[in-house]
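For this depiction, one protein chain was excluded, whereas all remaining protein chains were kept in their positions.
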Amino acid sequence: MSVLVLPGDNVEVDAGKPVSLGPGMYCDPKTQMVLPVNAGVLNRTDNKRGQTLYVDYDSKRYIPATGDFVIGVITGAFADSYRVSLSSFSTPVSLSYMAFPNASKKNRPTLKIGDLVYARVCSSEKELEAEIECMDSTTGQDAGFGLLDEGMVAEVSLGFARQLLYNNDFPLLKLLAKHAQFEIAIGLNGKIWLKSNDIKNTLACYKSILDCSGKQIGEFNEIVKKNFNQFTNTVEE
Amino acid sequence: MSRFELYSPEGLRLDGRRWNELRRFECSINTHAHASDGSSYLEQGNNKIVTLVKGPQEPILRSQLDATKASLNITVNITKFSKMERSKSSHKNERRVLEMQTALVRTFEKNVMLHLYPRTLIDIEIHVLQQDGGILGSLINSITLALIDSGIAMYDYVSAISIGLYDTTPLLDVNTLEENAMSTVTLGVIGKSEKLSLLSVEDKIPLDRLESVLAIGIAGAHRVRELMDNELRKHAAHRVAKSSAK
Amino acid sequence: MTDFETVDVSQVSFPPEILAKISPELSLQRHLSLGLRPSLRAFEEFRDVTISEDKISHFSGFEGVSESNDILGFNVLKSGKTIVTTTITGGIVENMVPIESDDIGEQELLELTKARDELNQYVAVFPNVTIEKGRKNIPPTQEEITLSQRLHDNVLHSGIIPKKSLKVKCGLRSIDSEGNINIVYPDELDDNDIVKDTFKQISDKRSWSYVLYAKIVVFGRTGPLLPLCWNSLICALKSTRLPRVFLDERAARLKMTVRTRGKSLTVKEAHDLICDPNNSLPLEMHSYGVGFASNFGIIDIDPEAQIGDEDDDDQEMVTKQPISVLLADIDTEAEEENVRSVITVISDSEGNLKNLNLVGGGSKLTLDMIKKSIKSSKSRSKDLSSKFGMNK
Amino acid sequence: MAKDIEISTSEQKFLLEALRQNQRLDGREFDQFRDVEIDFGKEFGDATVTMGNTKVQCRVSCSIAQPYEDRPFEGLFFISTESSPMAGPQFENGNNTGEDEVLCARIIEKAVRRSGALDIEGLCIVAGSKCWAIRADVHFLNCDGGFIDASCIAVMAALMHFRKPDISVFGEQVTVHPVDEREPVPLGILHIPICVTFSFFNPEDTEENIKGESNSEITIIDASLKEELLRDGVLTVTLNKNREVVQVSKAGGLPMDALSLMQCCHKAFGITEQITDLIIEKIKEESKERDKYASILSSENARET
Partner (left out) sequence: MSFSGNIGLLTEVDGSSQVECEDTKVICAVTGPIEPKARQELPTQLALEIIVRPAKGVPSTREKLMEDRLRSVITPIVSLYQYPRKLCQITCQILESGESEYEFSQKELSCCINATLLALIDSGLALNSIASSVSMAILKGSDDVIINPTNSQLLQSQSVHVLALQLIEGSRKVKNVLFLDSSGDFTEQQLFNVLEIGEKSCLELGLTLRSIIESKVKSSFIS
């Protein structure tokens, strides 16, 4: 049962239990009132230990949150870290040279300005510059992060990116896989990286993802078919 | 409309030239050796232009620092006394001048080997002491000369010229009177090729005439290139003679 | 790293003047809890306002408009530490559509345009507010721009200046055969004067209006300025005299031919208006439209900030103190920064409202508070108008 | 531009590789102009042009002013192309000195104003003292490339859509008739300039471009924002239906062979013809619609005499 909430709406909170608030919820420090601050679907889980509240909403501007998988562009290199842009015009985040698997003072990563990286947000205090890492920091091991070589990036809304990454029933990737083989990396900052052995396949996937964002699931099949027809069939007319 | 006879039936223009003749073209380089790394002085007809190239040097502003190539900055100073009537305002920040600066930067960006000088700034300063038509073309020629003098690596010469179209006759290298009375085309040509780096048509021209105008323009620009080349070689020979004499 | 030291943690207390600097908000709350404001005024007490009776040096007087400058009216207003000077200057513009016309054929059209709008009967002045900061040639700040525009809008909407009081009644200067210079004005004429025809000719062709500009300079800004600027502007307008204007008879018949690119035209109307240095008329303002401005802030008294040590204090608070209070005439930085809900009222002494502006960024604006401030503004307006001699 | 949109090298390489294989990101042909939509507002002189995601509104207004002293027979005409962050955060509010802003403003100026698309002499009311001042304010609403082309269409459509109030002049007295009083009059349009922008890409290295004979540079029409950000050179050609070149601007950028530039001009002419017809047709439709509406109104409000 989904409940639509708007900023300032009343949300019932069981005062007896501990509450944890997710995105879209805010506790006013002065009045201690718990309020939604975004317009979206209220999600509530209640269990013995406490209750969790968050608002599921769609937006375009990414705000770093710890643990998110993101795709960034290297925009600068400093003495001990890279500066990485997660979305244009946002405050850049930093990627330490030590946040790579097997990194040491001597063994520096070799990313260049303009390169794409797949990484995870490891620190995101709102007052400070957020930090990302290209390894699993609990083990110090490679966790599939790092440079994304070649390929193409499609930019979609954050909600769409979350669906692609987390919703196993979301049909788009399966539909695309029917037509072509490709590598994909999904950043929760709305950047989707794609690569296949053929430019035309990549293009068809790229265009399909862009066209599907904001459309209903029922239309996906048509859109994907149309794009593969256009790009991969030999040029007609 | 006009009181002047721009092109007489005998085929003579206001200043006595034929349709395909250039104006007097005199240039010299290394004119301001102490003030800059490369300099030129160009007189094309009554256009008189001083150009100074400084750099590659440390960027003045942080925004000019590019880790992959040099950044190019061009300022055009059209002096208040450069025309018959003294202008009241300085032409700085006029849209026309800003447009010219942008066009010049974008022309030379592709022709100077900027990638050889990363993290530096190449600053070009131009002073127009006197202007008499076809100023954009003269600016390009003077920058080419000054850049070569400065020793900054370039792929080739860029030479430029303005052509007017009088009825159906193209007139090469127009002066102010001609420029004001007819449509003109300015083009910047790379070396001896037929590739245009800059093309600007500022007034109405029949589409079907454009091609012939371009052809004549390219020929004119090649001639300008030759004139510049001669001067540069003369200057170089002079220098070599001087140094070997020591 | 240095060695660990033992630090005695003790409560630090600051003298009031230091507290006011480091935490204006707390200082304000402490004051309020005592029933006072940082300026030591009571909650609903206004600052005293004086207007200068003397003239500023280069304003040469009411009797005739001086030749040496173009100031038509002025005022200096002092309130607390703030001084506001207003000088009114003017210009003359030509009207595109004649204000009135005797032409019968056009009558119908005129009625249409008349019915068209109410506000067109009134005009605005063009104020330019400068808050002196001791620097020259800096672009106007957001506050200055906003103030200027608000003053402009308020003059226009409150209908102080009727359009017809700014209509130029143009005179005519003629030199008779003996060489005597003679200026006549249309409203000084008898009905059957022969010159009347000449006037009709002129007024048929063209008509002019005065435009008023107000330059307002503020020295020593300590708080919101709209009420002070408005009050000063009103006083300045009240003192404004418009110079009489005449045409030279010969200029009225001037013809000039201009030729350009094969076309030619005759310019027949090089009317140069001349201001009469010896003759001026007072600016007629709508008597009922003049109101004065005052502002009020609403702030919640934070119970945590109260000093509750002494017993008698406690009692007073419990019995009297309301939760949110109305502060009249916002002043000082502490109040301006922390009072986010502000009411600005322009009303006349009868309680007719001309403008009311509520900004509710902070404490709740209740109907009660609004009523209270309107009442207070009415009595303030009464005070000011008797003080400034507005009800003459 | 305030700050630039960040684009990765991968995207740049991909775009170029796709172009080499004759593909554009949005699936268009190289010489395919996006579909142009023109919508008119309720008031006169309000046109919105949509090309893909690019959206530009132009608003024409008029006032009575004094002509320039040296041009007593001509009215005034201004075009303002001020950018705002509405079109995208890369634009700064009211900043007209950025490179792209200056080029855009100058090209529109040359294409429409200096080419005499508007009959300036028809704006004269009383020579030397009163004339109409026409203002065209271009508002960039959404930027996905092709601002110059879209703006030019918007300005021309808005000018053609605009009606100024009728005036009557008795001697020197000018009366402006309100719009509901007398039918307002359209402006005099002398020709319809249309801008077509070509973007150039260099698939080879710079040496090949400058010294080589292959002329392998790629030319596309009506670039999208991503293509604009990555292009090496740009050419804007302005033509009208009379086969006149109104303005050409290639302000530096990738050197291009003169013959391929000529080809661009010829291609542009085809597009110019199409768009001109589209504007004229849209204007006709609109005025028909308005007439229908007006006739209903007038029959209801018939004046009693």
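General observations
Every chain is named by a letter (A, B, C and D) in the order it is written, and numbering of its residues begins at 1.
Just so we're on the same page, contacts are C-beta pairs under 8 Å (C-beta built on N, C-alpha and C of every residue); 3 or more make two chains touch, one makes a residue touch a chain.
Quantities reported herein were computed from a predicted structural model and do not represent experimental measurements.
Seen in the complete assembly, the chain not on display touches A, C, D.
The chain not shown here is touched by just one of D:Cys143, D:Ala157, D:Val174 or D:Cys265, and that residue is D:Cys143. Where chain D meets the missing chain, the touching residues are 2-3, 41-43, 46, 53, 55, 57, 59, 61, 80, 82, 84-89, 93-94, 135, 137, 139, 141-144, 225. Residue positions on chain C in contact with the hidden chain: 116-120, 142, 145-146, 148-150, 152-154, 156-159, 289, 340-341, 351-362, 364-365, 367, 370-371, 374, in rising order.
The chain not shown here touches chain A at positions 4, 6-10, 24, 26, 28, 35, 37-41, 56-61, 63, 89-92, 126-127, 157-159, 163, 170, 214, 216-217.
The rule is simple: only the chains that are shown with their structure count from here on.
Compare each chain's C-alpha centroid with the centroid of every protein C-alpha atom shown, and the nearest one belongs to D.
Ranked by C-beta contact pairs, the top pair of chains is B-D.
We define each chain's centre as the mean of its Cα atoms; on that basis chain B and chain C are separated by 57 Å.
Inter-chain centre distance (chain A to chain B, centres taken as mean C-alpha positions): 51 Å. Residue positions 261 of chain C are each in touch with at least two other chains. Contact residues on chain D toward chain B in their complex (touch as defined above): 96-97, 99, 102-103, 105-106, 109-110, 114-115, 206-207, 209-211, 232-233, 235, 239, 243-259, 261-262, 265-266, 269.
Interface residues of chain A facing chain D in the complex, by the touch rule stated above, are 73, 75, 85, 88-89, 112, 114-116, 148-153, 193, 199-200, 202-203, 206-207, 227, 230-231, 235.
Residue ranges of chain D in contact with chain A, taken from their complex: 3-14, 17-18, 21-23, 25-27, 89-90.
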